[in-house]
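The complex appears here minus one protein chain, its other protein chains still in place.
A, B and C are the chain letters, set down in written order, and residue numbers restart from 1 in every chain.
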């Protein structure tokens, strides 16, 4: 399949797979452990069944919506991935530009090969969101947050599902992203734009050099895992909330019983996420957890979700279950790998076309018409 | 397998697959998106389990029944497909003749390569039903309906599950039935018998011409989808009801909560249909939805169903769940592709033989003996 | 695998498959339609889970039991199949002798290549059971039953699940056991020992002759099916009950609500059977229906079951669900095909060894210790 013949996100993935080295593809596509949760994220969509309204919807679908006060052209946002540099030179800058052209939001990762100010400039002209791994040295937190605000980012998300590095068999087999990579190192990318180059040189290339074998041992140990530990506590959330004026999101929540506490701390958005099945294998599919989180939040914050979205039907199902919007990650990375910035744009237009089509077919004229009655999880009987 | 050795509808499909180009086969056999609903239609039958009566039925099975007042020789009707022309020259005329010889009803599609009067003549000597896509210009509606009545059609069905064109990956990959085809264009077939030829010339052939690449882009966009939008509203149903004296069916209902309104508008028949899994992927299997529609209608209209019927056992299961009769579409198209009119006849006799056999084996002497006690959806314990 | 290396019934089947023509193997192994029920019979066993008693059973297992007053060495009986002649010259005589040596019961089929008196002689020295297809001419019934009694058969079973011939795709594809075979013809075997030869000559061989194509058409029609119709009614059961003094079984019951009537008519045994998945596709697995039949009968008759038994664990599961004993059919035919009479004996000893082993492992010293607490159908939580 040539890129111009790609009709689905899956087609784009197949093209990307051919264009990048297998070890790089693996690090994008892979999940934790036996990849049960990776597959579960996709499989869960099949169990959610539409109950389309055949009659009564005479208007054309309008996909615009608001997320934490920001207007977007469709309920599909771009998740932070930090992996852009390994697939394409332009990387985050290209992704930010594509998001801007599509009229939606890119949440920039704090793990990146570009200065956060550069990405902000690339995405300027619309809302900007920033994702934060808490730095190991908390004294730097206030400065970092001030810098994020200064650059023009309007919302901030704290990722809480990476207390330690996940169990990435594929990467360990491929001797890439070894066990010594830690979030606090990754964070360096926010202020050290040359990091990505070092990262690639230091992690990908050495596997071809003879002497690196010992250092590159594929085995993780309890010691290396604990050395990477950087959990986020309730106090950390409180500290960020005090420092950040704009909307605050918590990304990586999978238990409804943690939502009340977050809402009380003043969190504005919850992102139901299992890190794309890349951190803990055996965790539920995100759309399976979504409804219970929506119920627990009970309208006091906006709920978002990521994990496995490839189709417009997936998006509409998540919205029907109560999500305000969804985040996509791998799909735009595949677009980036396949065709650079225009590849990202094509992927976003695929989502837009399919969401519009699905809304028309289920009988929803506006995003707010997508209610829970449109789906069921039984066989529909 | 040669056609004369075919013993099942699946055999006939295999033969048809060989006889027609792959892109044509795909357009018949394919479904929307990832084809989850296409497969679901078939898979649902396996979860419906017979509870045969071993004793007490001593008479031979009688397959005759009445549908909306019309007598048929068996509870298997021919669904409108409008695809006849692409597989065989005789097309709808052959299908109409085969239905007449089999003593059952062909519901003629408003998307066709023949004038509706010609199809009516081919099928004359018994009941005739007509399927209507509402024309974009509503002022032509009264004339069209008058013409349908004039031609001798006894019942009319409005299709409501095509507010926009479905997400047909296979066709887009094959560059056939591109995204610019819209129901309002398709409707032209009713009054422009040469349309099918144009359709094939304009959509199938150009893919081999060098210059057509841009126009034939396999990608759909939100704009092309919305341009195809032609939803049916409650007012449309009311308008048709006022114009049409005979029995009126609504085809494409998948929610029980829409049935009460339809019955109150004077609708006589409901066709539970997901358009053969070709419109919205992710919708339920039709036989899974059937019982709840039957319950909602509660005898105030007759309920029909289509989607995935290949076996006499499938038919009897649907009847046990409350369907008055079932519609088959792809099976007769495969028969048409395999052996023209006699292929359609063979397929209908396969259904008749298997329905008779199944009725005898479950202990039902008449169609009306096929009650809900004959099936269960649990493991039968 | 050589026969002497066979350690399971599945091994014996593999050997048999090689030793007989594929069309003959198909007619033994095949089922109706898409073979959903054929597979269901086997698959159902996997959902029945043992809850073994680890402690307290110190005696060696005793497999003897009584069935309708007859003592057998184990709760595994031989089902009537009538197919012996097509796989081995000795056929029913060999099976009857093997059953006698194993100390269990062979239920002789009324469809056979041997006179019922000859089979009775071969199996003499122990209990003899006879399976009856009701003859089309009822006036011959009394004579036939008198003859069965005279020959020494101690119990009689009426098969009620063959009102018409089943939908045997494999056989129709193989042009064997064509659609003109009817139970009333098959019955001729009881009094016409040369029938099997005629049967083979008349059905298997002609497919190689040029002129037989029309007569051998693989297609069944409603007419040929109805011509084969021979349903059994309540009056028929009453008539046989009046003519037969010994224990009477009804074979082919799949609905608990038919049991009360049968018990009131004086039926002594119910055989839960779907004819090995060979008559109606889509019917439940027999072991899934078994418990509800046991509950409905409530001790007023003995309940038996057949369908898919290949392992000693299968047998013990059925006994735990309330069966008095189980019937096996295909397993002994495979043994017969693989190694004649000694093949049947080996298969029976495989069952005996595995039943003994299973009884010891679940903690049952006697057949009567096998109670419902030993199994569950949930995941055991």
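By our rule, contacts are C-beta pairs under 8 Å (C-beta built on N, C-alpha and C of every residue); 3 or more make two chains touch, one makes a residue touch a chain.
In this text, all values refer to a predicted model and were calculated from it rather than measured experimentally.
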{"item": "Chains shown that the absent chain touches, full complex", "value": "A, C"}
{"item": "Contact with the hidden chain (one of A:6, A:248, A:263 or A:284)", "value": "A:284"}
{"item": "Given A:21, A:125 or A:231, the one touching the chain that is not displayed", "value": "A:231"}
{"item": "Omitted-chain contact residue, chosen from A:10, A:36, A:239 or A:365", "value": "A:36"}
{"item": "Sites on subunit C contacted by the missing partner chain, in the whole complex", "value": "4-8, 45-46, 48-58, 60-61, 63, 311-313, 317, 346, 349-350, 352-358, 360-363, 376, 379-381"}
{"item": "Touching residues (missing chain, whole complex) on subunit A", "value": "33-34, 36, 44, 47, 160-161, 163-167, 169, 172-173, 217-222, 224-226, 229, 231-234, 237, 250, 252-255, 258, 261-262, 279-285, 288-289, 291-292, 377"}
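By definition in this document, only the chains that are shown with their structure count from here on.
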{"item": "Subunit A to subunit C, fewest steps along touching chains", "value": "2"}
{"item": "Inter-centroid spacing, subunit C versus subunit A (mean Cα positions, whole Å)", "value": "59"}
{"item": "Inter-chain centre distance, subunit B versus subunit C - centres from mean C-alpha coordinates, in Å", "value": "42"}
{"item": "Multi-chain contact residues (two or more partners), subunit B", "value": "none"}
